[in-house]
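Missing here: one protein chain of the complex. Every other protein chain is in place.
Up next is chain A:
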Amino acid sequence: MRLVVDLNRCQGYAQCAFLAPDVFAMHGEESLLYNPQAAAEQRQNVERAVAACPVGAILLELTDEDMAHLPAPDAVAGSGARPGGTR
């Protein structure tokens, strides 16, 4: 999966670092570092982080590999891209 965090919008609430610690990490008090291409196994954690971000700063795109991994019942068939955050 590919992700990008709008760090203008990020306010360091650290919900993502709590829910997906292998992908997001706080660096100091309020700086966020993240892995822009997390492994497919992280999908559930990352989706939780996207949903939990109070400022909606995380944009996530699931790739075909992610769709094959852990197929969720609510996944839209054939949809390769899915916005995880809003502008």
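As a convention for this text, a contact is a pair of C-beta atoms (placed from the backbone, for glycine too) under 8 Å apart; a residue touches a chain by one contact, two chains touch by 3 or more; residues count from 1.
In this text, contacts and distances are computed from a predicted model.
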*asked:* Not counting the visible chains, the remaining one has a UniProt entry; which protein name from "Sugar ABC transporter permease", "Ferredoxin reductase", "Cbb3-type cytochrome c oxidase subunit I" or "Response regulator transcription factor" does it give?
replied: "Ferredoxin reductase"
*Quickly run down the residues of chain A that touch the omitted chain.*
1-4, 6-8, 10-12, 25, 27-31, 33-37, 59-61, 80-81, 83-84, 87
